[in-house]
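Yeah, one chain of the complex is gone here, protein chain that is, but the others are all in their spots.
Letters A and B name the chains as they come in the text, with residue numbers starting at 1 for each one.
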Amino acid sequence: MSSLHLHQLCKHYGSVKAVDHVSLHATAGSRLAIVGPSGSGKTTLLRMIAGFEFPDSGSISLNGQTLAADGRALPAHLRRIGYVAQDGALFPHLTVADNIGFGLTDKGHARQQRIAELVEMVALDQHMLQRWPHELSGGQQQRVALARALAQQPQLMLLDEPFSALDTGLRAAMRQMVAQLLGEAGISAILVTHDQAEALSFADQLAVMRQGRLIQSGTPQQLYSQPADETTALFLGEALILPAQVKAGQAQCALGEIAVNDGQFCGAGRIMLRPEQLTLQAEAGAASAVMAQVVECDFGGHSSLLSLRLPELASPLQLRSASWPLPARGSMVALTVQGRAHLLPA
Amino acid sequence: MSSPSTRFAKISLLLATLFAGSAHAAPSAEGIVVYNAQHESLTKSWVEGFTKETGIKVTVRNGSDSEMGNQIVQEGASSPADVFLTENSPAMVLVDNAKLLAPLSPATLAQVDPAYRPAQGKWVGIAARSTVFVYNKNRLTPQELPKSLLDLAKPEWKGRWGAAPAGADFQAIVSALLEQKGEAATLAWLKAMKTNALPYKGNSVVMKAVNASQIDGGVIYHYYYFGDQSKTGENSKNTALHYFKHQDPGAFVSLSGGGVLASSKHKEEAQAFLKWVTGKGGQDILRTENSFEYAVGLGAQSNPKLVPLKNLDAPKIDASRLNSRKTVELMTQAGLL
């Protein structure tokens, strides 16, 4: 099966382990996002796949072709892997047309034709072709960079935080366009980002890295609802983490008795709930509801951050909730939990 | 806006063309190479006359006597030079003593007055020049002039005279002094000179300073005065020449020499060049053009404006005994260099 395999990849810089025994597998046509805080080794991993860096040990293969193994490696220019850098990395001495055509071997009319097609693909105007990179906006530069990489008909597209320099609105639009474009062309993609929202929306497969290690990989839904640890849980979104007594798939905690996704575990543990699992009501409707007092209410537009005091909890519980209806400070609210809690590994 | 890459291409092309051109900058192998310490303009006239007559190409490297003499000695058997021309004798003696000169053709030797070629040795005089004391007419009367070169060491001359100690001309004068009076006397005189004299770079500059009343007088060769007089005279109009005569060290007549290198690969052409310089063509240039150096060819006439050579009562010194290295050593010791 054609796909990307990383096996036990390691890369050291001096005594720093930038990438530490990472194994990963991505199927063809999939979109993989690698997320992690800065310095987690995600960019180094990407650069090793691109061929800009060579692993100290471990192997990389793509569609059955070995790219690196046993301390030997295939140089970047022979890999046919597209790469879009954070700032686009357009060649400042070449026009848009020449940037896009940089890797093309076609000459004359065929070349013009191809460049025009590529510009069309990334939804840029034809009249942009004679412009210089410094005359383009950030979003336009990224489109040119993408078109340039697509010209290679790459087997795999690597995206190194390509949207991070763009405005919030533009970022989402670009992300969607890129995802769609790559999907249509059937090109697998790997996106490196420190923005979890971007990763969750772009990818059909997610990998979380920290301190050079691969912490967890799987579908976005899997990782979001069943993170491997507390840090990952918080990295991927807001979460309520509560101590609990677990027994036979039920957790006893400050929010009452909640079902957990682990039937075997027995004893004291920590459970995670996503805020959207909690429903807030002015008065107790269901029997399972727990009453809490609103200590603080930080208004924040469409959602607000509430501090809730629960009888069994020493410090208030922070909970983001829809701003309407907004409970008054000091009022009592009823909390109901939907679905199961995720039991965090000890 | 032109694309930077085309601009780069243009610049590279331009530079590449220039670079390719520079490969041919070195002189071609044909013809002869003359190491010339004589005045550039005089040698240029000789070379032009010679090439015009014989069609032999001459490449000239200009420098000064001791520099080139020492250079040839260091270069040894693989010197690129074919001919060596000096302003003064000591540098030629240096090369001769190193056994680097080829015997000259008898025809060349026969053209030169025996008084102006060394008794022994493999070189020949090509021109001669006399030591003079150039002085400012407004500052010195004839009675106040020094009677001898040695007088300039006296305290009353402190700060009043100048010379060009780094130049080969003055060093030749010192070498004659060394030959006449010995090492101790010469060193003493040089040390006095260090105190008394102002050092200049070049004889013409000394004369210019005398003319401008910066100093009363200076020790130079005669032809600087005549050369300037023949042009505008602006650097010599306040000056006159004093000849020491009486076989004084200051009456020294210095011999410019010419020799063919033993290592020359173009001996025939080199011999022809010296034959031409010492022959009628070369010696006539001394009379007619404005070098104002004395002709040394048998029967050759010097410029009529000059005081005849035989009237100068110069000391009899064997040019082949002048020692340039010892001279420089003594001058270095005296702090003049």
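Side notes on the structure shown:
Basically, contacts are C-beta pairs under 8 Å (C-beta built on N, C-alpha and C of every residue); 3 or more make two chains touch, one makes a residue touch a chain.
We take it that contacts and distances are computed from a predicted model.
Protein name for the hidden chain, per its UniProt entry and selected from "DEAD/DEAH box helicase domain-containing protein", "Sarcosine oxidase subunit delta", "Iron(III) transport system permease protein" or "NADH-quinone oxidoreductase subunit L": "Iron(III) transport system permease protein". When the missing chain is restored to the complex, the residue among A:186, A:267, A:301 or A:330 that touches it is A:186. The missing chain, though absent from the display, is touched by one residue of A:29, A:138, A:275 or A:316; that residue is A:29.
When the whole complex is considered, the residue among A:40, A:95, A:205 or A:277 that touches the unshown chain is A:205.
Between the chain not shown and the residues B:201, B:265 or B:305, the one that touches is B:201. The missing chain lies against subunit A, touching residues 1-3, 25, 27-30, 47, 50-52, 54, 63-69, 71-83, 85, 87, 89, 91-93, 102-103, 145, 148-149, 151-153, 155, 158, 183, 185-186, 188, 204-205, 218-219. Interface residues of subunit B with the unshown chain, by the touch rule above, are 4-5, 7-8, 11, 15-16, 18-19, 21-23, 25-27, 33, 39-41, 59-64, 66-71, 74-75, 78, 80, 165-168, 171, 198-202, 204-205, 208-209, 211-212, 214, 235, 325, 328, 331-333, 335-337.
Basically, only the chains that are shown with their structure count from here on.
For the pair subunit A and subunit B, the distance between mean C-alpha positions equals 87 Å.
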